[in-house]
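Below is one structure. I have some questions about it.
With one protein chain removed, the remaining protein chains of the complex are shown where they sit.
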Amino acid sequence: MRVEVHVTLKPAVLDVQGKAVQGALHSLGHDAVTGLRQGKYFTFDLGSTDRAGAEAAVKDMCEKLLSNPVIEDFTYELQESA
Amino acid sequence: MRVEVHVTLKPAVLDVQGKAVQGALHSLGHDAVTGLRQGKYFTFDLGSTDRAGAEAAVKDMCEKLLSNPVIEDFTYELQESA
Amino acid sequence: MKAAVIVFPGSNCDHDAVHALREIFSVETHEVWHGDTSLPSDTELVVLPGGFSYGDYLRSGAIARFSPIMDAVQAHAKAGRPTLGICNGFQVLVESHLLPGALLPNRGLKFCCRVIHLKVDGKGSPFTADIGEDEVMTMPVAHHEGRYHADEDTLDRLEGEGLVAFRYCGPDGSRGEAHNPNGSLRDIAGLMNPGGNVLGLMPHPERAVETVLGSADGRRIFESLLAAGRRAA
Partner (left out) sequence: MSTETPVKRPGEPDVDLGLAREHGMSDEEWGLALEILGRTPSFTELGIFSVMWSEHCSYKSSRTQLKRLPTTGPQVVHGPGENAGVIDIGDGHVAVFKMESHNHPSQVEPYQGAATGVGGIMRDVFTMGARPIANMDCLRFGRRENPRTRYLVEGVVAGVGGYGNCMGVPTVGGETTFHPSYDGNVLVNAFCLGVAPSSRIFLGTAGSAGNQVFYVGSRTGRDGIHGASLLASAEFDDTTESKRPTVQVGDPFTEKLLLEACLELMEGDAIEGIQDMGAAGLTCSSCEMAGRSGAGMELDLDQVPLREEGMTPYEIMLSESQERMLLTAQPGREDEVVAVFEKWGLPVARVGVVTGDGRLVVKHQGEVVADLPAAELADKAPVFDRPREQPAELESRWELDVEALEQPGDLGATLTDLLASPNLCRASWTWGQYDWSVRTNTLSPPGGDASVIRVKETGKGLAISADCNPRYCFLDPKEGARQAVAEAARNLACVGAKGLAITDCMNFGNPERPDIAWQFAEAITGLSEACIALDTPVVSGNVSFYNETEGKAIHPTPAIVMVGLMDDPTARVPSGFREAGDRVVLLGRDQGELGGSEYLAVVHDRECGRPPRVDLEEEARLGDFLRSQADVGRLRSAHDLSEGGLAVSLAECALHGDDGLGLDVELTGDGFPQRDDVALFSETQARALVSVKADDVADLLVAAGEAGVTAMELGSVGGDRVTIRRDGRSLVDVSLADLRTGWEGSLPNWVEGA
């Protein structure tokens, strides 16, 4: 099972990095960029092929470690490995 | 236009952070996790609706700022805003 | 000698570089705002100081590279004039492609502030000409992204051309993982360009210019440069 996790700051939480990156893009002439947010992206393999079990495991990882539930949200996707 | 960019370390570059996260997942009991890599994830809006123009702009942003070609690869996706 | 210390938003060792140059070495030193587009006329040395330009957000040095003053810095460097990047300044040099490779988060994934030892290496440069091969220098490092990375071919080429300017070592000059604070490949602490006029290093020589601060070894780099300037004049 191939797993992709996206962790993003909750919408109301100030994204200091995103703010700086957007500012830099503007000064490079890309003024049209708005609402930029920066998040984290994890990819990994999970041996198991039992989808339900894998999903429960990934959810647990996201809640406990990959995201900080106080300020972040997460989404994940599972794919059978090729 | 809604844009999503993924920036990941090139496979040859040691991902210390990814390694540490994977180690932590193992110690939480998720031993089946392998090959974990951590990357960056950006989302933003681009006013323009001209797809070719938008794509050129995003490519420029990725090459110049969002990624460092010495160590990182990037991918992007554009979506018409709803 | 006339020096310019570039002040980026978030630079925080600019004061220290200015203090060292002005007070310790009596060098006429100008603070140059990142938004300016030219250096003071006859600037001989440009210093890109340490700190957290643009908060070190995204990647250290990545945003500062696009500051308006950087065109002038590039021109200065490419004209063969001394350009010194310390810590964040090294990161800016690397992001600007004035030096090859990249600086990644430390091996320990933590900010690391400690006193380290280093030795010169390489083919010699105005910054290192007067420093003996066996001299072990002591000075602080203070950074989160100091792990030098380049692919193997580049590393071989850098070593082959003698462009590794400084390496981490132990108090006795020996090399080993314990002496390398950040996991830098091949213990690289500092790097120069083929002309030897552009130097980037992670340790802070400007914080080691008075014995009362624990070490005055950083003076060796500045003194070497000043002597080279006098020789050239």
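Which chain is which? They are A, B and C, in the order written, and residues in each are numbered from 1.
In the analysis below, a residue touches a chain if its C-beta (ideal position, glycine included) is under 8 Å from a C-beta of that chain, and two chains touch if they have at least 3 such contacts.
All values derive from a computational prediction rather than experimental measurement.
Participant: Specify the shown partners of the omitted chain in the complete complex.
Facilitator: The undisplayed chain, in the complete complex, is in contact with A, C.
Participant: Give the residue, chosen from C:R81, C:R167 or C:R207, that touches the chain omitted from the document.
Facilitator: C:R207
Participant: In the complete complex, the non-displayed chain touches which residues of subunit C?
Facilitator: So the residues of subunit C touching the missing chain come out as 9-10, 12-13, 15-16, 19-20, 35, 50-52, 54-57, 110-115, 140, 142, 144, 204, 206-207, 209-210, 212-214.
Participant: Even though one chain is hidden, which residues of subunit A still touch it in the full complex?
Facilitator: 10, 12-14, 16, 19-20, 23, 68-71
In this text, only the chains that are shown with their structure count from here on.
Participant: Rounded to a whole Å, what is the gap between the Cα centroids of subunit A and subunit B?
Facilitator: Centre-to-centre distance between subunit A and subunit B: 10 Å.
Participant: So the centre of each chain is just the mean of its C-alpha atoms; given that, what is the distance between subunit B and subunit C in Å?
Facilitator: 30
Participant: Can you check how far apart subunit A and subunit C are, centre to centre, with Cα atoms defining each centre and the answer in Å?
Facilitator: 35
Participant: What residues in subunit A touch two or more of the other chains?
Facilitator: 21, 24, 28, 38
Participant: Counting only residues that touch at least 2 other chains, which ones in subunit C make the list?
Facilitator: Only 58, 62-63, 66 qualify.
Participant: Write out the stretch or stretches of subunit C touching subunit A in their complex.
Facilitator: On the subunit C side, the touching residues are 54-55, 57-58, 62-63, 66.
Participant: Which stretch or stretches of subunit A touch subunit C in the complex?
Facilitator: It comes out as residues 16-17, 20-21, 23-24, 27-28, 38.
Participant: Along subunit B, where are the residues that touch subunit A in the complex?
Facilitator: It comes out as residues 6-8, 18, 21-22, 24-25, 28, 30, 32-48, 57, 60-61, 64-66.
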